[in-house]
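One chain of protein is taken out of this complex; the other chains stay put.
Up next, chain A:
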Amino acid sequence: MEHGSLEDSSASTFSIAEEDHTLANSVRFVLNQDPRVAFCGYSIPHPADNKVNIRVQTTGDPAKDVFKDALQDLIVMCQHVRGTFDNAVVDHRSNISAQQMDIDSNSQGCGTISKRLYQMLTSAPHSIDKTN
């Protein structure tokens, strides 16, 4: 629910039910990164109420649009996190199986593992996929 004024659309409070710090703090961060935002903060009016109020004041644009853009940005960021994470897991799995083959062919065992692991930990991440 949006609480604003009819004359001035650049400042509004969005009251969101069934949400808490999880969403509010993330959106607050994204909004604060937006150059159109003059002020953004959130509060949970009472710990027993299951709602948050997010205050958005902009430099002129309608607060609602800016707020929606922030949510959209957060979705895009999440999708990117998901894609990157999945790639990292796949990379890790293929590294591990490559290592296993190494150990099979090379009976030195432990020494090989720790050295490989060290390389893995210190090397740059392999591929970062921009798309999901």
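Just so it is clear, contacts are C-beta pairs under 8 Å (C-beta built on N, C-alpha and C of every residue); 3 or more make two chains touch, one makes a residue touch a chain; residues count from 1.
Going forward, contacts and distances are computed from a predicted model.
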TODO: Assign the chain not included in the display its UniProt protein name, restricting the answer to "Nicastrin", "NADH-ubiquinone oxidoreductase chain 2", "Non-structural maintenance of chromosomes element 4" or "DNA-directed RNA polymerases I and III subunit RPAC1".
DONE: "DNA-directed RNA polymerases I and III subunit RPAC1"
Task: For chain A, residues in touch with the removed chain - done: 1-2, 14, 16, 19-23, 25-29, 32-35, 64, 67-68, 71-82, 84-89, 91-93, 96, 120-121, 125, 128, 130
